[in-house]
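Structure below; questions to follow.
With one protein chain held back, the other chains of the complex are shown just where they sit.
Naming follows writing order (A, B and C), and every chain is counted from residue 1.
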Amino acid sequence: MAIVEFKNFSWNYSGYRSKVLRNINLSINKGEFFGIIGGVGSGRTTFCSAIMGLVPHLYPGNIDGELIVDGLNTEKSSMSDLSTRVGLIMQSPDTQLTGAGMNVEEELSFGLENLGTPRKEMIKRVKKMIKLIGLESFKYRNPFELSGGQQQKVAIASVLIMQPEILVLDEPTAQLDPLGTTLVFNLIKKLARKGITIILNTQKIDYLAEFADRVAILNDNEIRKVGKTREVLTDINLLKKNRIISSDFTQLSNELINRKLYKGALCMTLNDAKEMISKVKRG
Amino acid sequence: MAKQDWITRIKAEFTTIAIVMIPIAIGINQAGRLIHEALGLPVWLDTIGTIFTAMLCGPWVAGVGGFFTNVVTAIAYGRATSVFFGLVQLGIGFLAGFFAWKGWWKKWWKVPLCGIALAATAALISAPIVVTVRGGVSGQGIDLVFAFFLATGQNFWTAIFASRFLIEILDKGIISTYIPWAAVKRLPEKYARMFKYTKKVR
Amino acid sequence: MPRALLISYIDKDSFFHKLNPVTKLVITISVIILIFITKSFIHNLIIFIFIIPFAYYSKLTKQVFMPIKYLFIIFVILFVIQGLFYPFRETVLIQLPYGFAIWTEGLIYASMISSRLLVMLVYGYLFVLTTHPGDLVSALRKLRLPYIFGYIVLATLQIIPRVQSQMATIIEAQKSRGLETKGSIVKRLRAYTPLLGPLFMGSVQNAIERATALEARAFSAKCEKTSYRETIIMKKDKVIMVLTIICLIIFGVTSWLL
Partner (left out) sequence: MSEPVIKIKDLTFTYPAGVTALREINLEINKGEVLAVIGQNGSGKTTLVKHFNGLLKPSRGNVLVNNNNTKKFTTAQLSRTVGYVFQDPDDQIFMSKVYKEIEFGPKNLGLKGSELKRSVKEALEIVGLWDLRRKHPLDLNLNEKKLIAISSIIAMKPEVIILDEPTTGQDHHGVKKVESLINELSRNHTIIVISHNMDLVSRVASRVIVMYDSRILFQGTPKKVFVKNALLNKTYLKPPPIARLAQSIKGFKRDVLTIDEFIDELISNKSRSSKSH
């Protein structure tokens, strides 16, 4: 069942003639882990903001076509209605924090306060969320004092607490160190297992290779390809054409095929590669 | 009916982006104060954030932002007196926003004129406050000017207003208005579009 | 590295800390009203002395008096200027050379103003030392303070340190490009333009990003908002508030009559 549906969707920021998203037709299913890849300036961030309704509600501009998210037309629905259906996380941990939360608990409850949730219910949900992200020992700390990775986890929890069906992550680890990246991806993995629809825009295709069900390539403001993760990420020529560099493992297997050392499918993950090497070694 | 209209219109000025701009503007005012200390010149620079916000978000948002600059100082450091001086910031924010609404910042040569008007307003509002709260004294270089005017036999109010105006004009005549104005001018189009008043300034 | 939150609050388990912020605000505002009613600085000094039991009951006896040192310069200037040039001068206290004189009325006026400043400073400071801004906002929201004002106060306390560290980074980045920040007046003034440009641009970018984060948390929802942080007005708060207002009236009237 489609939960996000782009129907011939186009968008341009007011004052600019060129479209940042052009004729997007795409549907994302409920419970799916959906990856977005593409270059800088290809429209990926706008794609993510569109699902949250920031386009057109925060950024002025023109929409053609329509975008249906969990039954709501984003253009005609309010941001607050959309916020209980979609959670959006962007890249900078610092600006993800609202500033109004004096400690982690309050940061998490901010969205619920805005929705007028009764206090009892808030306390229950905050407790659950803090457990989920594993920040029990930090719950009374000022969120700005946390590390980037922990801040991103708080940001994710603070939108999840509003119980959205869909979580949109726009380069959530781009500004994190390796430890922070691992923390955040572990959390995303956990959420995917719980059945939340995840839409992840990232440069780290190694992670997509491991988790994503499907991947779309967005380039020059258009969808260039949508397909099963393996199908997209092992298509070296397609990736190259879209200025994306395939994983080292894919490149290695490709090279081995070229040198006639290996016959078989291209690799995508470390495990694929291990299997391939044992095959090659066996001869 | 007409009153309702006013309130809705003012409320509409407080968009999410305008609201988040306020804490940041206050932060810029603070940064301006730090630069003032580092420069060691008699230019306060502590309204640059307020004036910047006025050019982006108009009089109401800038007025609130200006006033809260001092409310927050009071809450952070317990300086109760600072709240009274919030009225000066409020006046400056509101007036600068009014100029934006009128489109008076558009021409570069009008910027210093607006600056002079802001300086006069600041002096007018701050003079009675500084007298009631602090006996006319600021604890800064301006006190020498004040003392000089008093010593030369000027009327008390003339002395306080003249000394304030003199010092405000150094600050708002050029620097504190020109800096935010230039920043608004240089804003890339895609950012500028997100604020209501930029097209009346650029 | 700056502190994460701009705040003077010191956490203590004291009677005064446990009062509702509104109660403390009523006390502080009453005191401020009172010192504008009084006609003699001696009355102000009596009010000032009352800070001692308050400070004692907040377990912050020393800290409350810390900021007094900042007032010292103002006091000196105040006494000099008003002592010499007070406009409503009549009585010469000490005749000085060159036609100058120290005037009694000027000194009285200066002591009045100084005692007012002193009282406002210590009571204001006691208030912020014992009241967490989060509690203050939560308590005021119960009294129908518009939601955005509360947001502005709290967010500003968090964001000012961020802007300061952003400023520090910008200064470092431009110094690394050969910018000298010391020298003549013109040099110094010119040095700060390259710093303010990125500060303004960065702040607009920040505002846009943070607005996004707020929208994602239903900030623009039109419904009645609730509060996670809870502050309760207890019986003792009510009693103290009533007592404070009675005291304000009694002191006010007596001071006016005396």
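The criterion applied here is as follows: contacts are C-beta pairs under 8 Å (C-beta built on N, C-alpha and C of every residue); 3 or more make two chains touch, one makes a residue touch a chain.
This structure is a prediction, so every number in the text was calculated from the model and none was measured.
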Neighbouring shown chains of the undisplayed chain, as defined at the top: A, B, C
Omitted-chain contact residue, chosen from C:Gln174, C:Thr212, C:Ser227 or C:Ser255: C:Gln174
Subunit B residues touching the omitted chain (full complex): 186, 188-189
Residue ranges of subunit C at the interface with the undisplayed chain: 1, 166, 169-170, 172-180, 182, 193-194, 196-198, 201-202, 205
Touch list for subunit A against the chain that is not drawn: 38-41, 91, 147-148, 174-175, 177-182, 203, 206, 243-245, 247-249, 251-252, 255-256, 259, 261, 270, 273-274, 277, 280-281, 283
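Quick note on the criterion: only the chains that are shown with their structure count from here on.
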Pairwise touch network: line, ring, star, complete, or other: complete
Interface ranked first by C-beta contact pairs: B-C
Distance from subunit C to subunit A - Cα centre to Cα centre, in angstrom: 44
Touching two or more other chains - residue numbers and ranges from subunit B: 16-17, 23, 194
Residues of subunit C touching at least two other chains: 133, 151, 155-156, 158-159, 162, 206, 210-211, 214-215, 219-220
Residue ranges of subunit A touching subunit B (in the complex, touch as defined): 13-16, 58-60, 99
Subunit B-touching residues of subunit C, taken from the complex the two chains share: 6-8, 28, 32, 36, 67, 73-74, 77-78, 80-82, 84-85, 87, 109-110, 112-114, 116-117, 120-121, 123-129, 133, 136, 148-149, 151-153, 155-160, 162-164, 167, 181, 185, 188-189, 192-193, 195-197, 199-201, 203-208, 210-211, 214-215, 219-220
Parts of subunit B lying in touch with subunit A, wherever the complex brings them together: 16-17, 23, 189-190, 192-194
